[in-house]
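Everything below concerns the one structure shown next.
Every protein chain but one is kept in place in this view of the complex.
Then we have chain A:
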């Protein structure tokens, strides 16, 4: 099954033919790539061949030391392969000056790896400066990128990395990788060093950026859930960078190619399906909302009519700013938020993420936002369990159909 063409994917990347005008990425091709470090008997990467279609996110996963980082770094020649060829957009990477090549391949590593002596703006401008962009174009680009990664340019442009949180540093790291609009971006455990909620945020942001930009992204991760969530395809590697399976997340979860993959993705694939389903796949509920500055009396009346104990408070651009219990409203005449950071879920977040957030929320549910953080509704536990049950049923029917019809058809569109 893993040898057949994977079912086309409806998420960010899709499997459009190269040349699709919306795709700014290019194809990546590895042929028989081998890397033997000096003094080692076994190659760290032993004949890896791989095609990565333009505009897709491919996630490299596998046990520690299996050669993920080595494979990644050979793409921008931070490590030179012992043999084999790698081409980007059909062009052999060795055909180009190595520094020129790297200026056109984004590179993002764990923690952002920002230069501590440079400001945020200077960090992001590194590659544009190397490419001799004029300063006007560079500074416009810096602001554009900061907006893209949800950092207010006026506030963060002139800060130094040590004045940023880990998540913010990582965002700047991503912005820096995107700076010169490279068609290919390499990421090595980009979200490895941040807490789970921030990580989920960053993942959602990456998906939203990718939806717009359609780069070719190669991303190494340890976390199979992250791979399932972000990847248009997942490359599961064994020691020596041997391909265990290379397919869409749906296909890998539904039909692991062998025992190694099965072990690696973990048992209980129904629950893994939680990483495949997006919040946007389940039905949201719509509790009472209020706008900042509205009269409390009116809001209270509305909430009581709806039988709600709490209201979601939105700002003038319909972005959630707080989720207040009615008793918290009592103090003032008009609605004013009491917290300054309400946790929300992007609609691209997985049900896995949603459950995580529900556990930490006093409301036992999570606010969902869409484009530009606009409020969409609330996802609650009932909706998620309902979805799990429905999926389970589908899987059971799928298995039944499998028995009669043969697996390949049964899994067409089976995931999610």
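In the analysis below, a residue touches a chain if its C-beta (ideal position, glycine included) is under 8 Å from a C-beta of that chain, and two chains touch if they have at least 3 such contacts; residues count from 1.
To be clear about the criterion, contacts and distances are computed from a predicted model.
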Omitted chain (choose from "ABC transporter permease subunit", "Pyruvate dehydrogenase E1 component alpha subunit", "protein-glutamate methylesterase" or "Protein-arginine kinase") - UniProt protein name: "ABC transporter permease subunit"
Selected residue (touches chain absent from view) among A:76, A:369 or A:391: A:76
Per the touch definition above, residue among A:101, A:243 or A:355 touching the missing chain: A:101
Chain A, residues in touch with the chain not shown (by the definition above): 76, 78, 99-103, 107, 109, 113, 115-119, 126-127, 130, 160-162, 176
